[in-house]
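One structure, pasted below without further comment.
The excerpt is restricted to a subset of chains, each kept in its original location.
For reference, chains read A, B and C in written order, and residue numbers begin at 1 within each chain.
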Amino acid sequence: MIKIGVVGGTGYTGVELLRLLARHPEAQLTAITSRGEAGMPVADMFPSLRGRVDLRFVTPADAELERCDVVFFATPNGIAMQQAQALVAAGVRVIDFAADFRIRDLTEWQKWYGMEHAAPELVAEAVYGLPERNREQIRNARVLANPGCYPTAVQLGLLPLIEAGVVDLSHLVADAKSGVSGAGRKAEVHTLFSEAADSFKAYGASGHRHLPEIRQGLVQAAGGEVGLTFVPHLVPMIRGIHATLYARLLKDVDVQALFEDRYRGEPFVDVLPAGSHPETRSVRASNLCRIAVHRPQGGDVVVVLSVIDNLMKGAAGQAVQNMNIMFGLDEMLGLDLVPVSP
Amino acid sequence: MIKIGVVGGTGYTGVELLRLLARHPEAQLTAITSRGEAGMPVADMFPSLRGRVDLRFVTPADAELERCDVVFFATPNGIAMQQAQALVAAGVRVIDFAADFRIRDLTEWQKWYGMEHAAPELVAEAVYGLPERNREQIRNARVLANPGCYPTAVQLGLLPLIEAGVVDLSHLVADAKSGVSGAGRKAEVHTLFSEAADSFKAYGASGHRHLPEIRQGLVQAAGGEVGLTFVPHLVPMIRGIHATLYARLLKDVDVQALFEDRYRGEPFVDVLPAGSHPETRSVRASNLCRIAVHRPQGGDVVVVLSVIDNLMKGAAGQAVQNMNIMFGLDEMLGLDLVPVSP
Amino acid sequence: MIKIGVVGGTGYTGVELLRLLARHPEAQLTAITSRGEAGMPVADMFPSLRGRVDLRFVTPADAELERCDVVFFATPNGIAMQQAQALVAAGVRVIDFAADFRIRDLTEWQKWYGMEHAAPELVAEAVYGLPERNREQIRNARVLANPGCYPTAVQLGLLPLIEAGVVDLSHLVADAKSGVSGAGRKAEVHTLFSEAADSFKAYGASGHRHLPEIRQGLVQAAGGEVGLTFVPHLVPMIRGIHATLYARLLKDVDVQALFEDRYRGEPFVDVLPAGSHPETRSVRASNLCRIAVHRPQGGDVVVVLSVIDNLMKGAAGQAVQNMNIMFGLDEMLGLDLVPVSP
């Protein structure tokens, strides 16, 4: 059994992680910390966990996280970098849901996240936890940077084209749409039901924090510069990300076969038959990414449709997948959930 | 392994049943019939099942259902009663999601369902599959009438009061609210997104088919007549039933303790602490019923709030629970799902 | 032209009031106050008003409200009572959206609202602005208490039965459901999209502030005590209230005719044909209340279904209706909006 600590279990990625760990056969949930809610039973905050998670929130001081095998940080940006060093020194492996260890270029990171980095040396050794790209490095990671939700959907949709070198890298477009849970469980006006329901909007069109993360992954795959326009949108649904990706083909290639070959054997990436349109609900509450590829009117533009559940493959599910890899378990352990539809 | 046939797997209760059976450790899915869709892979109709259900729909003729151990009818009213006799004769146990075997009084049944009953003798032997009430009879049932969604939520909410004889039986009120999936997957105008979203309405206020089913259950528990007003409503959500139940107390009783005692040990009924208000999402995609009890201003009216997922405890989940009981398995087998929230 | 001031225009009832006043032919919008947002163009906060409302928020000090003919308070409870006295003394009429002047019994008010009342003498003279009940008194009101949303829907649904003396007053039930905008535009977790969408729950089952307001209205109509159980629920929709009302008939009466007679000539109450089920969307963005009456199975229970738009007939629309009456205008002026459906 893996002894597990969770820092910051009061948000949506936190409760989703608990939903998974509560029935993971190798997980022994040891401590869930929350400064603000210490003493409260976790199931009082999240009635969906009644009877499945019996722990109470504890203060970080009482959590004895250094006795865990792994600690998940389901915290805002800037928290994990404060505590990871001590945990790593104590032999505890760290999985961070936030952006603290995702961006190699510290100057870039500091520009987008507006703070000084507290653990630059860990950034250098941290592994970016996209298993479809970095599975081998993940096995031995001490610090794992769990990818962002948009970056997961966009990268999985563009990597086959970029790795194969078949598209114009100068003008890629990622038009991405997210359910509202991606904004977290903070009390804010713009994500109130009456603001977000029955409406649709773009946001961050001039620049969004996930852009440098996506670009870094694409640049690594391309081995050169990448011009990407990334526009996120808010969809009146709870979960789900849909990325619509546009690229210009440089050569006439069978894009369907390209994608099928690239993801053959991947347990959580499903390439749909040609002509398909994946719906976000077809992956709801599961760790799957489903992808379809189109060439409208047989022209030189390829359109990739990529969907994930932002709280699963976009956060908690991928984190558990990474944990499974890090601890030598079957990658699907605890993640054999069939999507909930309707 | 239990060999399982499914008749009519193209509706919402059908796909939900398949979601459960796909990962039930003792289930061996043998055939899924659909006259209209024979030959089509099930996962083409329901992409959420891709990689988890590999069968194609077959015609009833090709299904060889008489070789199954159990056959589920996820069909409209009036289908199971045509086929159940032959299956039972072949030693196959039958679980019907529809109303064919729920109502003992055939005249009453024929009045509400508008057809002649094709298998009256099976009605007489059929067991009403509410485990919290009929667990022992379910074990040996050859024909199991799986309860309706509203009847499950309402009966579980009222039974403790009625069995204890503490409420006025002449004027019970069940104000019930259902998500739209309760109306099924038929193409109809009134359940289109643009009709049902961002709106709320009652329906069937003058009489709904679930009324005689609920009344029959309450009368059995009461051992006498019951006056019940039942008004269903349509909620702009996909899944979930919320029953708000009103009764007048005849004696001063600790209603909280009454409910806790009644459901102690029940694996799928969760009585919340006093003062709670269960949300339907707290049981989403799980087989749970959560109940809270109130006495507004300490008066003589008791208000019971009872929530279920209509496709789970209100249909497919309860059917699997019944199958587990009928085949001597752990009642929770394949139903250990943590509710999906948010 | 009526010179109008609005105090607290940053909430949903505020923006709805501005939507109406922006095209009301006799309204001259003079000042909109907000301490926090002073200086900001109103249309920056509410882009739906771009090109229609050109004012900026001003501080109360700069608003010169005493020069207005009428001031609307679209503020939380406890604000209007602080400022009304001075305005009334200056000859300004006051319309309060909150509860400050709704409850005659100050002890009761203080119990439910948890504060000392600052203007008891105005409570005594204030008129409760339900035109269908108090039209004559409204004409000369100096202080008008605009009714709450639930109280409007429930009273309009029960008044005909109570005024006619045909129902048992001891056990009335009001099962009421509201869209999320009824909770206001405050940043709170429980009304976030990801909390309130695709779910349904009751709240305040043991006691809600609108109960004493409803009871006061019913008691006045009954001329005696009334026993009412009121349970509000939260519906995943933006606007709309649906009240489902249950009463026991004491005599055999034509309830359909009773309602049609009671509301004949009322410009904003529409009694539907027998057998109808009003949807909240059939009144969306309009000042209408639509009502249907049922007697299930012809028994002694009458079920009334009453729907309004909580921001219109439940707040801003009714306030403008009251203003029209107070200033001798056509009651429908500026309120001739056809409901928006779908």
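The rule is simple: contacts are C-beta pairs under 8 Å (C-beta built on N, C-alpha and C of every residue); 3 or more make two chains touch, one makes a residue touch a chain.
Just so you know, these numbers come straight off a predicted model, no measurement behind them.
Student: Assuming the 3 chains shown are copies of one sequence, what number of copies does the full assembly in this structure comprise?
Tutor: 4
What we mean here is this: only the chains that are shown with their structure count from here on.
Student: How many Å are there between the centre of chain A and the centre of chain B, using C-alpha atoms for each centre?
Tutor: Spacing between the chain centres: roughly 36 Å.
Student: Provide the C-alpha centroid distance between chain B and chain C, rounded to the nearest whole angstrom.
Tutor: 39
Student: If you average the Cα atoms of chain A and of chain C to get two centres, how far apart are those centres in Å?
Tutor: 45
Student: Quick check: what residues of chain A touch more than one other chain, meaning two or more?
Tutor: Answer for chain A, listing residues that touch two or more other chains: 12, 181, 197-198, 238.
Student: Which stretch or stretches of chain C touch chain B in the complex?
Tutor: Touch residues, chain C against chain B: 171, 173, 175, 177, 179, 194-195, 197-203, 205-207, 227, 229-231, 233, 235-240, 242, 244, 246, 248, 275, 277-281, 284, 292, 294-297, 299, 301, 303, 305, 307, 342.
Student: Which residues of chain A touch chain C in their complex?
Tutor: By the definition above, chain A touches chain C via 12, 179-181, 183, 185, 187-189, 191-198, 236-238.
Student: Where on chain B does chain A make contact in their complex?
Tutor: Residue list for chain B touching chain A: 12, 15, 19, 22-23, 46-52, 181, 197-198, 238-239, 270, 272, 276, 278-279, 281-286, 290, 311, 336-342.
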